[in-house]
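What you see is the complex with one protein chain gone and the rest in place.
Just so it is clear, A, B and C label the chains in written order, and each chain counts residues from 1 on its own.
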Amino acid sequence: MTSFRYALRDTFRLLFRHWGLSLLTLVTAASVLYILGFTGLFSLNLRQMISRVEGGLVVQVFMKKGQNADPVVALVKTMPTVTSAAAVSPEQALEKLRAKLGNQARAVTLLGENPLPWSVEVQVGRAEQIAPLVRDLIAVPEVEEVLYSGKLVERLTTISRAATTASGTILVLAAIISTLVIFNTIRIAIYSRREEIEVMLLVGATRTYISLPFVIQGTLLGAGGALLAIAGIWGTYASIMNAVRTSLPFLDIIVDRRTLLQFFLLLFATGATLGWVCSWLAVSRFISRASRAK
Amino acid sequence: MTSFRYALRDTFRLLFRHWGLSLLTLVTAASVLYILGFTGLFSLNLRQMISRVEGGLVVQVFMKKGQNADPVVALVKTMPTVTSAAAVSPEQALEKLRAKLGNQARAVTLLGENPLPWSVEVQVGRAEQIAPLVRDLIAVPEVEEVLYSGKLVERLTTISRAATTASGTILVLAAIISTLVIFNTIRIAIYSRREEIEVMLLVGATRTYISLPFVIQGTLLGAGGALLAIAGIWGTYASIMNAVRTSLPFLDIIVDRRTLLQFFLLLFATGATLGWVCSWLAVSRFISRASRAK
Amino acid sequence: MDIRMAGVTKVFDQDIVALEDVHLSVDSGEFLYLVGTTGSGKTTLLRILSREYIATRGQVTVGDRNLRKIGRSELPFYRREVGVVFQDFKLLSDLSALENVSFALEAMGLPPRIVQNRANEVIDQVGLWRRRFLKPPQLSGGEQQRVAIARAMASSPSVFLADEPTGNLDIRTSEEIMKLLLSINAAGTTVLVATHDRNMVDAYRQRLVELHNGRIRRDERRGRYLLDDEL
Partner (left out) sequence: MDIRMAGVTKVFDQDIVALEDVHLSVDSGEFLYLVGTTGSGKTTLLRILSREYIATRGQVTVGDRNLRKIGRSELPFYRREVGVVFQDFKLLSDLSALENVSFALEAMGLPPRIVQNRANEVIDQVGLWRRRFLKPPQLSGGEQQRVAIARAMASSPSVFLADEPTGNLDIRTSEEIMKLLLSINAAGTTVLVATHDRNMVDAYRQRLVELHNGRIRRDERRGRYLLDDEL
């Protein structure tokens, strides 16, 4: 108990007596966590955008002449991967075709009777769920033809997979690099106090007594760095959100406060944990080395 | 001359006597430069992809009934922003329409005489060059209508601007953060040698004599860190290129060896310069502080 | 606590033999001078006793502890029973004189009030009351040395090892420190003092052990400081 009080006081001694060093460590931690945080936000946004695009994919099911869309709508309702299904009557289809043709619409007006069949537009959540869906739909006897942009789906599937791997890899890389930099910085900072550690060992301080202030300090610096990083990220991200909202409104970036808050909490925890683990490792190694008898 | 030889020898003494410290600094520099380099490559790729998409934008110019495309082709040839222009005869246009309609192609086969006019497909390099082009084309008397995906062009223009700003900002941020981290690390590393610096001053070493080894060391560590970072980036990027080539062949990432080489040279120079400037600043400040008489 | 060294040899890299076959037995409560030319092994002997070094050969026991067998977790507790005045002081330069003493007491887990009282007491005993808030770089050599002495005695150790405790002190102050060491000894603490200070050794005669090239050359009950040509 008393020794924890001493540890707290010594922490502040360490922090303020060597405030230059503390500041350097803090800024380094903040910088690195800023990068880590930004990478994280970037990955999150990437995944969200891709899932929006995937959710927009439409499979068109054309019924045989004279059949209406009911059997397909019924079947599709039972499929868990399907997120929406809408029947399109021949009349609606003609309207759409006209709109789609634009200036060539006059070609359509030349048609006599409406030659178009009933169809259903089906949507799923992920590109890779389309292939099995199509297989099932083709098996329905009333279905004449199932149309979907095969190439686009293929591309989206690979892009989605690639993006998942890429954002995962980037995150892992950023995490490794952050850990390395923070660990190195803390180690170098502790290195410059090696005499202090040696003297403490010589007068009979226990390992815990010696390391506690360093570990608390490391945790505080990590947490403080994270707070600075969060402030920085919030500032940058808010201005990005603003810019996107006004000039790229079609881009689906994450603006949900709850998600962002969770993300920032995670970043804070990461910073504190990194500071804690790194300083603990660093100081332990130093104590071990310094206390080896020659 | 002699003193430069001493400086070189002392550099290696610094590097190897405190090799743990050197290694930590090296790894930190490498990590940070890795991030910087990656951000740079990412920006380069982003710009390249956007310019490819922009280059793919097509403006369709429909001639008045009975007019052929020659006047527009002639005009467009004189415009420096235009990268390509192709006349499309009514027959070709009908073929295209058929292909475009897909399963609704039967509608087109119902047409009697070909109702389509001559048209020209014009391409420019950048989205923002489209608006003036369109204005010029509409002024041509033989032109009936100029079609282009107005919304898409608008979006592309803003995306292109946003991407340029964003990649620039990210690069600047990465550069600032790299500088901060490298400067801090070197300063902390030098901080742990403050006694050495003080003693040297006391025995009458000049500022240059004291700082030279630190500066050379900093430069070497910066350059070494850059080399490690380049090796790392090369490894990662090569595997990305491979993955993209096999599974996302439609993605235009940079594979040109000359560009990459130039980029890596730049990164190397950045690392060495950062190491040099940062260690020079750090050691100067220390010397100034240590040599202040009380 | 008593100290027993049997056949202790300390060899460093490059075959530097700092101590050779040292047999030394110090009873609990004894006072002993360790003399010898520079480099004769005094500091090495004391460092073996404080477990900074481990003897290359031979047995060392302090109290009931075999120093070769002290584990990592026991070492701090051993060190608290052994007060050491280091030849190079080993003070923390960003703590004041008083804090240098109190932090050593705190490290032992003593409560703040006791720490404060004791630290103030010993700082006063070594005559640094008026300098107690200065940091080592602001203290003169002799003042630093006295902080080191104060720190070593603060925890009332059972064994007190002092490496040249008067090396930076004038004669008058040396005498005061010597009296302090004798009073520590009078309270039952075993005291070993490595010294070059002929005046002190001759003024306060005590058991004297002389090292020569790492070997014990003399061990006298009330020895005088002799030069080689006086032997």
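Convention: a contact is a pair of C-beta atoms (placed from the backbone, for glycine too) under 8 Å apart; a residue touches a chain by one contact, two chains touch by 3 or more.
Computed from a predicted structure; not experimentally measured.
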| item | value |
| --- | --- |
| Displayed chains contacted by the hidden chain, counting the whole assembly | B, C |
| Where the missing chain touches subunit C, by residue | 12, 14, 16, 35-39, 42-43, 87-88, 131, 133-134, 138-143, 146, 163-164, 167-174, 196, 198-199, 225, 227-228 |
| Chain not shown, touching residues in subunit B | 2-3, 5-6, 10, 13, 17-18, 195-196, 198-207, 209, 291, 293-294 |
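Basically, only the chains that are shown with their structure count from here on.
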| item | value |
| --- | --- |
| Chains in simultaneous contact with subunit B and subunit C | A |
| Most centrally placed chain, judged by C-alpha centres | A |
| Between subunit B and subunit C, centroid-to-centroid distance (C-alpha), Å | 66 |
| Distance between chain centroids, defined by C-alpha means - subunit A, subunit B (Å) | 23 |
| Centroid distance [mean C-alpha coordinates] between subunit C and subunit A, Å | 61 |
| Per-residue overlap in subunit A, given as positions that touch at least 2 other chains | none |
